[in-house]
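Yeah, one chain of the complex is gone here, protein chain that is, but the others are all in their spots.
Here the chain labels run A and B in written order, and each chain numbers its own residues starting at 1.
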Amino acid sequence: MGKAGTGNFLEDFRAGQEIRHATPRTLTEGDAALYLALTGSRFAQGCCEPLARAAGLPRSPLDDLLVFHTVFGKTVPDMSLNAVANLGYADGRFLAPVYPGDTLEAVSTVLGLKENSNRQTGIVWVRTTGRKATGEPVLDYVRWVMVRKRDAAAAVAEAAPPDLPAFVPSERLVIPQGLRAAPVDPAVTGSPWLWEDYEVGERIDHVDGMGVMESEHRLATRLYQNTARVHFNDHVEKAGRLGRTIVYGGVVISLARSLSFNGLGNAQNILAINAGRHVNPCVAGDTVRAWSEVLAKAELGPDLGALRLRLVATRDRPCRDFPLLDAAGRHLPEVLLDLDYWVLMQRRR
Amino acid sequence: MGKAGTGNFLEDFRAGQEIRHATPRTLTEGDAALYLALTGSRFAQGCCEPLARAAGLPRSPLDDLLVFHTVFGKTVPDMSLNAVANLGYADGRFLAPVYPGDTLEAVSTVLGLKENSNRQTGIVWVRTTGRKATGEPVLDYVRWVMVRKRDAAAAVAEAAPPDLPAFVPSERLVIPQGLRAAPVDPAVTGSPWLWEDYEVGERIDHVDGMGVMESEHRLATRLYQNTARVHFNDHVEKAGRLGRTIVYGGVVISLARSLSFNGLGNAQNILAINAGRHVNPCVAGDTVRAWSEVLAKAELGPDLGALRLRLVATRDRPCRDFPLLDAAGRHLPEVLLDLDYWVLMQRRR
Partner (left out) sequence: MGKAGTGNFLEDFRAGQEIRHATPRTLTEGDAALYLALTGSRFAQGCCEPLARAAGLPRSPLDDLLVFHTVFGKTVPDMSLNAVANLGYADGRFLAPVYPGDTLEAVSTVLGLKENSNRQTGIVWVRTTGRKATGEPVLDYVRWVMVRKRDAAAAVAEAAPPDLPAFVPSERLVIPQGLRAAPVDPAVTGSPWLWEDYEVGERIDHVDGMGVMESEHRLATRLYQNTARVHFNDHVEKAGRLGRTIVYGGVVISLARSLSFNGLGNAQNILAINAGRHVNPCVAGDTVRAWSEVLAKAELGPDLGALRLRLVATRDRPCRDFPLLDAAGRHLPEVLLDLDYWVLMQRRR
């Protein structure tokens, strides 16, 4: 192996293996501004310092998804440089807010390994923890990814996939340190609707659409220091399956979350990522729309609650009819993302 | 109405109605850097801290147009989500510099309402004030916009349009707090020309051209949290009048102002927006050029003066012949912007 490295292949992983990922990253107000310009996020806690302070935080935290993508990006050179596909997320929890000036590190532990019958590829399950340079964990999640083998003949140290919860139970949700309920003013947050106003089963069309352009998804993905080649190497990807680079799935998550402001303006911190799949690829030129379904509700105290939401993103298709599955139960080709997450929302006082 | 909201239609407005717009926005050094990268602005006060301090300011203020676009952006979900066209600006004054760390809020008052004879649309006049979270006003302007009706049959509470001044008289211009004349060094500001060097009637071709690309105008417009669909929803706009998204008019204003550095390097703070119209739409691919005419001059004290400038932006057309109107007195199709504003400039001491 040359000095440039070629990433790990399936046969390089072992269950129990711990991998510390380079490079730690100090996030700043500059990253926050870029995240806003790339996503158009309007959630008030992230862009309005007085509101963040009124809610008991020292200042506006960085967007939870900026934190997620930064931690995820660090894992790419070790975990998914030779990936065929990112198959899913589970059991993800946000454990502490991250502020400008904090430095994030990422460390992963291999949980399970399974070779595919073709012996060319297989699946790796891995738990990744993001933490501050102080050691404080900020994020913890499992993902599984289909990875190539370097050598089809090589032996793979198979290990049973982990037992993953269908969703994070509400008792395990962590309320951001210091956060308290603050008076909600629709002129500040853009929405009068609080936790009590949402019902399980309710669906919300987020109305707007956001086109994704080449430069936008690449600026975002570089901001996260995610080096996966499929997002950047136009010369190679022109000859590939899609005829162009593929948009990092996290870009779609961020756009869908940003669009969800229309109807979920008072959704505050993301508390957990229960499950998630990028069911179809997104490429530049696609217009992302989104809708949400309230899957469950949980009380987190007298003033705070959580909504468990299904967030679905589509491309080039309005969401007023909440597109998701076809008659056979498969995701429609226009569906990009099917994400299940918990978000914090204040209760009426 | 669902939780996502659909914005106000003509019949929803009443003269005297006050609307506080979500979401307040804390601007930072990150936003300043992005504004510079998006516009290429070179005016020294905004990018050279020592110069700003020599001029009596605590540090470099944020660009006046970044402030304007941020305040304007907040009004979009309430005022112009259902707009057909943004018709004009008048009586705009900048009242205080804004610094990184300041939080901007926007509040609007409806001034007048007029239904069009087709009963499908009408015009709303509104005065918008941007202020800091401390309550200090930073910006005040009137705009009028053509808005759709939800229901053609609905009654409209017509109210006479406001009486608007043709321009802000120089006595009403507000010199930024603390600002004083500092020695002008062309090696710092890029120009030896001061207030005395400009004559009423003088025209200046700003020479350079700046192409507008899809990602650039969208990054800017998202930075301003301006959610107007015509700028972002490619899927819908492909089937629209222009066959693509339209560039937010404020992007054109910023590019033209940035280009005006060539010939107006010592133009400092914008003091007023007297009038302005986006006379033709701009789309990605257009190359913006600009020229200025000195409309008037005013003394603001022994050391400071103001120039009242007409700033004209064109697309795909050089400005050495100062293109503006055709023989019939209509704006040429290559003209994008016709803006009338006051700018502060030092006098010779």
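One rule holds in what follows: contacts are C-beta pairs under 8 Å (C-beta built on N, C-alpha and C of every residue); 3 or more make two chains touch, one makes a residue touch a chain.
None of these values were measured; they are calculated from a predicted model.
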Touching the absent chain when the full complex is considered, from B:Pro162, B:Gly190 or B:Pro281: B:Gly190
Residue of B:Asp78, B:Asp91 or B:Glu216 in touch with the missing chain, whole complex considered: B:Glu216
Residue among A:Arg222, A:Lys297, A:His331 or A:Arg347 touching the omitted chain: A:Arg222
Sites on chain B contacted by the missing partner chain, in the whole complex: 28-34, 36-40, 42-44, 47-51, 60, 186-191, 193, 197, 204-211, 213-216, 219, 262-265, 285, 287, 316-317
Interface residues of chain A (partner: the chain not displayed): 2-6, 20-26, 28-31, 33-34, 77, 101, 103, 133, 213-216, 218-220, 222-223, 225, 227, 229, 232-236, 245
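Going forward, only the chains that are shown with their structure count from here on.
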Separation of chain A from chain B, taking each centre as the mean of its C-alpha atoms, in whole Å: 36
